[in-house]
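For this view, one protein chain was removed and the others were kept in their places.
Residue numbering begins at 1 within each chain, and the chains themselves are lettered A, B, C, D, E, F and G in the order written.
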Amino acid sequence: MGKVTFKKELCKGCGLCVDACPKKILAVSKTESNNKGYFIAECLDAEKCIGCAFCATMCPDCVITVEK
Amino acid sequence: MGKVTFKKELCKGCGLCVDACPKKILAVSKTESNNKGYFIAECLDAEKCIGCAFCATMCPDCVITVEK
Amino acid sequence: MSIVFEKTSFLTDTSMHYCPGCTHGIAHRLVAEALEELGVKGHVVGVAPVGCAVFAYNYFNCDMQQAAHGRAPAVATGIKLTDPDNIVFAYQGDGDLASIGIAEIIHAATRGTNITVIFINNAIYGMTGGQMAPTTLIGQKATTCVYGRNAETNGNPIKVCELLATLTGPSYIERVSLGDVKSVKQAKKAVLKAFQNQIDGKGFSFVEMLSSCPTNWHMTPTQATSFVSNEMQNMFPLGVFKEVE
Amino acid sequence: MSIVFEKTSFLTDTSMHYCPGCTHGIAHRLVAEALEELGVKGHVVGVAPVGCAVFAYNYFNCDMQQAAHGRAPAVATGIKLTDPDNIVFAYQGDGDLASIGIAEIIHAATRGTNITVIFINNAIYGMTGGQMAPTTLIGQKATTCVYGRNAETNGNPIKVCELLATLTGPSYIERVSLGDVKSVKQAKKAVLKAFQNQIDGKGFSFVEMLSSCPTNWHMTPTQATSFVSNEMQNMFPLGVFKEVE
Amino acid sequence: MAEKKLMKGNEAIAEAAVRAGCRFYAGYPITPQNEIPEYMSWRLAEVGGHFVQSESEVAAINMVFGSAGAGGRAMTSSSSPGISLKQEGISYICGAEIPCVIINMVRSGPGLGGIQPAQCDYFQATKGGGHGDYRMLVYAPSSVQECVDLMYTSFDKAEKYRLPVMILGDGMLGQIMEAVSLPPMRDLNTIPKKKWATTGEGFGDTRRIINSLYIVPDELEAMNIKLQNIYDSMAVNETLVEEYLVDDADIILTAYGTVGRIAKSAVDILREQGVKAGLIRPITVYPFPTASFQKAASGKAKEFLAIELSMGQYIEDVKLSVEGKKPVRFFGRSGGNIMSPEDIVAFVTKENK
Amino acid sequence: MAEKKLMKGNEAIAEAAVRAGCRFYAGYPITPQNEIPEYMSWRLAEVGGHFVQSESEVAAINMVFGSAGAGGRAMTSSSSPGISLKQEGISYICGAEIPCVIINMVRSGPGLGGIQPAQCDYFQATKGGGHGDYRMLVYAPSSVQECVDLMYTSFDKAEKYRLPVMILGDGMLGQIMEAVSLPPMRDLNTIPKKKWATTGEGFGDTRRIINSLYIVPDELEAMNIKLQNIYDSMAVNETLVEEYLVDDADIILTAYGTVGRIAKSAVDILREQGVKAGLIRPITVYPFPTASFQKAASGKAKEFLAIELSMGQYIEDVKLSVEGKKPVRFFGRSGGNIMSPEDIVAFVTKENK
Amino acid sequence: MEKLIVAGFGGQGVLSLGQMIAYAAMYEDKAVTWLPSYGPEMRGGTANCSVIVDDVSVASPIIANPDCLIAMNKPSLDKFVDKVKKGGLILVNSSLISDKVARDDVTIIYIDANEIAHKIGNDKASNLVVLGVYIKASGLFEKDVMLSTIAKVFAAKPKFIPSNQAAFLAGYEM
Partner (left out) sequence: MEKLIVAGFGGQGVLSLGQMIAYAAMYEDKAVTWLPSYGPEMRGGTANCSVIVDDVSVASPIIANPDCLIAMNKPSLDKFVDKVKKGGLILVNSSLISDKVARDDVTIIYIDANEIAHKIGNDKASNLVVLGVYIKASGLFEKDVMLSTIAKVFAAKPKFIPSNQAAFLAGYEM
């Protein structure tokens, strides 16, 4: 019921969103990086997202938009 | 039983000793002044002194020596 | 579907220079969201410190001044008294506020100047590369206490909220944490209240945020936030230290 | 007959420049007596402030340094660390310590530096002619608050002992008064303890003395001491604020 | 002309500042300028301004930074040790281009020194005692009326060039009483609005940022060059100097501030004695009235005598202006001692034998 | 000769200070000199000294005042904004005649400015940024070895004249690594005892008072004259300068510190190109090596070129020394930009066309 | 040009004596400077001020050799007595100074100022008594100018006007 989208270029791959997600559906990619050279966060299982915005709450760089 | 002596030249006539004396035997002179121009403290009734040193305790200028 | 969370327009589009996982970014967002929610746009002046947040003027979407190291409360005082209708805030680090600037914060607080101060306590000098801060924990390593802070040689950490709470001037003092989701939500409430107080003319309000510095703590971002939630919260208890109705 | 009271040899023969009835003189004597009684002659360095006590170096019979306004605790820190066996004290006024020098006193205290600080709170800037001090009472007149101190425009008085007591570093903090005989005797005990603590290596100790300024309060000396015993003691309660065993 | 009032230099400066539109003062007590904060403490309240007795001189200068940065007319005052403490703040103010006024009623130094008049902060005021390349417009009034007149226009000048203006006096100037005519109250609406000031309305493209940080060297260098250009244009437009009997003079006495007027009396005495003396008295010590000296150096003058209440500071600017064309001699007193006109005459007469 | 070590300028200065007997350091972090406090924090503990990370630069300089006043060898270090904050303290130190060492690794200003190398604190260091008439012995090393050598003797000089010694470097000097040979550990017993220091033994006639307050003008004037005499004797005994190919030079490049070595390379290139260039590099910028300039100005040199990382500060001392005898031109960069030898060569070549 | 030094100790009103002359000069459209020697940052000690009155603007406010010295106490007399110009005037407050002035090239007037002030019932006005003597002796201003100056200066505290004018006149007519 939730949906997260990432402003990829702002992500620094810190993983705080990953840690915060109660559904454990986020991960920092080991392969995908942005122009700044950071590996970026991504959602592995969009279906499971409940739109709680915990991820966005912890993201220091306002990367994530959450819809519900 | 007590005896107070004053280092006259140090006295500034502030009257704190006068206020502190439980026997009320001290006064700031209205006539006697020292070289600095201050009217000085004096003991009006030496007999009554009990040597409690309250006067000396309050004197900011270490004017008073107390014996007992 | 509707948007539950998106970046506040009270932050500019400029990408922030903070290290990955540095919670300065969260603190910025909370302040910006609060200002947006309170509808004070067009009446805000912020003061950036010297410290990692020195570039804060690039991020907050309002008029900004950049103050000399430690002097943000003095600068904010000048701004506020010149236009008392504006909402004025200072954003400061622990070196800035608790070391070189301790006089300025105490006197702004005791004056009760109607400003809001956001205090980022990350227990380290971030910008200059990891020297000991007044809030560095006993045992914590820094480049000027390489074997870990030792009270005997390095002195004791200062608890700023406790210190300021002894003064008559402040109307509101709270310590919050940025270590986990729940804490961040509480932090947001505190920031809102601190600004609401200013709008209501209640006088000086102060929010201390326990924050991370993964880089100089030599930790991963998640290790660092858990250090905040555990070690730091242990040393610096959360809560309201003063609230004048 | 034997001598019950005479001037201590720890004061020089120089006649003090203080105004008639100014209790700075009593404070000097208490410090000097304590140093004499503790037998530390030949191992003492004092630090004079900027304020009416700036000439303290002429009166204390020991090595003395004269510090920049507010910086006596920093100067004392340098002296103490250079020769830790010496007994080092700083003597400061309320403008010196609580206004321009608040950072230095807080950080010396939080470091727990093993020095003794004597703080003369006379609620005014004596030397410069009666401007408001951080400790000026609400309602009290000064040349920079001619209608009486008003919290709104002039800020609130600071209670220094209460402030410092929130820190971990200090070993001993007491507030005493110089307003009457009994208080002066208690003050003497506090000074003795503060120095004894230093001798015992217990760390930072601090004695605040409520003191008079007949000249700038525009009172007679006795009016002034009773203002100390009443108004000031009301605002600044006497007692021990911290004692670490 | 307005009614005359007998005022101390310090009070007159404070009143003139208020009349010029100053609505914020922050400062910390120090002799011999206490009349300024004391006056401001009640006077600003009367006109709806704000007075802050700051916790320190450091705080004071930073409060002025904030206030003036927010667009107000703000000032601070102090004396020597207090001005030293303001050096970082002054450098920031210059770097952030904030117009404000700073008053230094100089006392004798170094260190705690004494409280009597001196001119020993000349280098600090004119060359920049703080870090970095920066300058201020520095006025050196010699009378209470000049204090008032220069103070009254100083905010306009500060705002024109976006830099601090310093009024460099001394204890004598602060304490002396003279009759002055005061200018009218400035209508605050006639003060030009500052587009760059943080008045709070900024959002998005309209944001105002007051800042002195330039992390990219090219940008900071450009800023420094911009500032230098401002100083250069100030030199063209703002240099003020009093010349007195210079044209036919054999010996040019030169001094600024209160010493300037003492030297002027000396010129009169010397002339009476048949010595052709003249006077160059800079009214702005930065920008320095170099042209007056160059003209005199290329003319009839045989020598210059720099007179100052310091150990030899002002003389350097005189020498730099005279460029070795004529000898420049030195007569200074220090520590709070002041030369009388007769002392100057004696110095000139003795040396000329 | 001792074994060589590869060290940063900052570290080398810290180590040399310890070897010279420094046992007290107080300072506050600031780029680009953080290696000094960081090094001192563990190194002083090793040798039984004390390191204090002070609450501010103001506190740091006053801690040094106390420590050095008590007879120890004490130092502090900072960079531009921090040195501005120390100005009051430095003035006190001079007024109270306290020997100690102060290091300024200059960064670009004014204000918060930038953190890249600059020489924009020249006036502050050489003319006195604080209040009152005072000077310091100011060393301007150009290499890490020179840092070590000058640091090592600076305490002796400070104590000889009872004044602070400043080491004026820049970010480049602090960060550069070069091979140095370090001097031996000074035996603390060989350091002369200071009779004036507050070592605690004083009582009655033997009391020592460290003070800069002189309420009687004549006494303060006497003190200022005494200080001036010290500065004069320092000028005779302590002036240091490097002259390079000056005798037959048509154009004298002149620069101090790191810029001095850049200019030296430029001299070499110019000579290769057939331009008779020479170099005067002051090693002490106060006292200034006036004699070297006067000699050159009276000799073959046709002109001087002052090269500095500021907008025109050092050039004033050059002009004061050259006394108008020859033209003095200016080549400066600022804001953290640094000229290369080739830039200097280009400037000279272009201007000479 | 008239150059005057007034000296005494703090509390004797030497500064206000000088100021009174400065006010009169201003009201009379003369140029004037009044310069106090301010003491160290603390209480007590001596005080003096230099007053210069001129028709055109005053250049130096510093007086090396006064035309007139008003000495209210002994240390002040000792300090300045030799500086007074040949042919000048010295006013001595003989209430506090018992010595005679050992100069014969100046006019000397001894005034028992404290006693006179006491007699007219205003102990604090010894300075105005001396002012009266000075104005009479110097002829600097008309009597009426001074009376109206006193009235203007005390305009905010009108009850002080009569007694101060009386003290002035007591001196003027001595």
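In this text, a contact is a pair of C-beta atoms (placed from the backbone, for glycine too) under 8 Å apart; a residue touches a chain by one contact, two chains touch by 3 or more.
Nothing here was measured: the structure is a model prediction, and the numbers come from that model.
Summary of contacts with the chain left out: across F:32, F:217 or F:287, the touching residue is F:32.
Contact with the chain not shown here comes from a single listed residue; of F:52, F:100 or F:176, that residue is F:176. From the options C:11, C:35 or C:52, the residue with contact to the chain not on display is C:52. Among the residues F:22, F:59, F:74 or F:115, only F:115 touches the chain that is left out of the figure.
Counting the whole complex, the residues of subunit F in touch with the unshown chain are 4, 6, 31-32, 114-115, 143, 171-172, 175-179, 258, 261-262, 264-266, 268, 338-343.
Criterion: only the chains that are shown with their structure count from here on.
Listed here as common contacts of subunit D and subunit F: C, E.
Most remote chain with respect to subunit C, judged by CA-atom centres, is G.
If you average the Cα atoms of subunit A and of subunit G, the two centres end up 86 Å apart.
Put simply, the C-alpha centre of subunit B and that of subunit F have 59 angstrom between them. Among all residues of subunit D, those that touch two or more other chains are 19, 54, 66, 68, 99-100, 102-103, 106-107, 111, 128-129, 134, 154. The set of subunit G residues touching two or more other chains comprises 40-41.
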